[in-house]
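Note that one protein chain of the assembly has been removed; the remaining protein chains are unaltered in position.
When the chains are written out, they are named A and B in that same order, and each has its own residue count from 1.
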Amino acid sequence: MDSSKVVENIYLLVIVTLISVLQNVSFAQKVERECKNQNIRTSAFERVSCANRNCMDAYPTFLAVMWCAGLCLSQAPAAFAGIIYLVIRQKYFVGYLGQTSQSTPGYLFGKRVITFLFLMCIVGIANYLLVRFYGSDYKEHVETITNAASALLLIP
Amino acid sequence: MDSSKVVENIYLLVIVTLISVLQNVSFAQKVERECKNQNIRTSAFERVSCANRNCMDAYPTFLAVMWCAGLCLSQAPAAFAGIIYLVIRQKYFVGYLGQTSQSTPGYLFGKRVITFLFLMCIVGIANYLLVRFYGSDYKEHVETITNAASALLLIP
Partner (left out) sequence: MDSSKVVENIYLLVIVTLISVLQNVSFAQKVERECKNQNIRTSAFERVSCANRNCMDAYPTFLAVMWCAGLCLSQAPAAFAGIIYLVIRQKYFVGYLGQTSQSTPGYLFGKRVITFLFLMCIVGIANYLLVRFYGSDYKEHVETITNAASALLLIP
């Protein structure tokens, strides 16, 4: 199955998914801004429930971006970024359960990974449209660059 | 990649997804019915948090229906309906944050868009089954009609 043929059938869907992801992030930022004015939750149940809630809220967004990036460009860097995201999420969840004085994690996490996957989608679609309208194909170069760039995510 | 070959591999999964979407909607309606008996939330944080919550709850359902509709029938009207849904969601979110006396948005929103995408899935699968068992192919006609019908979503 040639990858560009896959993109041909789904690129409009991917674009809408990307816009919806942007909207999700803007909604989440509004919640985060309001959240800072709130008093601190105390009960252990409320903390673990809230941490799980935030992780679950971001989960469909993450899945959508990762699959779009993997299908549109190449799967290895997308899967690598996905692993990094899961590690960040684990840290976030554990940090949320700790003493609120020690760690006050925000509502959003893994912004850098989501941004990276988002850019991968855009590059993949841009590359498809270039191939379709101009006939040039930078996909191999782009994939090499993406593979190299995904290593940058390891920098804390 | 021939579209009917894609449908062949996923049509059972799409059918189950559609049933699960119906179930989600029935659950949400029960929450909405109970919600009307509740007193009004007042704090700004609770309002923005609740608006985000409702949007995030409906998000996987929306993604699933849009992708199924795009894969089973054709992507252009599905993506168009997706854009309309995102506009409705934006309005809903902004309306939710306003004065509760001005706007009291319900739990569900974008019912018409979800219904349209849902019907697109059913038509796509019905068309696939017709082609498989009877050999007739109305897909081109159906796609033309769907493209025209998606414009109807613009009517408020």
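The rule we apply is simple: a contact is a pair of C-beta atoms (placed from the backbone, for glycine too) under 8 Å apart; a residue touches a chain by one contact, two chains touch by 3 or more.
Please read all numbers here as calculations on a predicted model, not as lab measurements.
Looking at A:L22, A:L86, A:A126 or A:A151, the residue that reaches the missing chain in the full complex is A:L86.
Check B:V16, B:V87, B:A126 or B:A151 against the missing chain and you find that the one touching it is B:V16. For chain A, the residues touching the chain absent from view are 1, 3, 6, 44-45, 48-49, 51-53, 55-56, 59-60, 62-63, 66-67, 70-71, 75-76, 78-79, 82-83, 86, 89-90, 93, 97.
In the full complex, the hidden chain is touched by chain B at residues 1-2, 5-6, 8-13, 15-17, 19-20, 23-24, 27-28, 30-31, 34-35, 37-38, 57, 60-61, 64.
We adopt the following convention: only the chains that are shown with their structure count from here on.
Averaged C-alpha coordinates put the centre of chain A at 23 Å from the centre of chain B.
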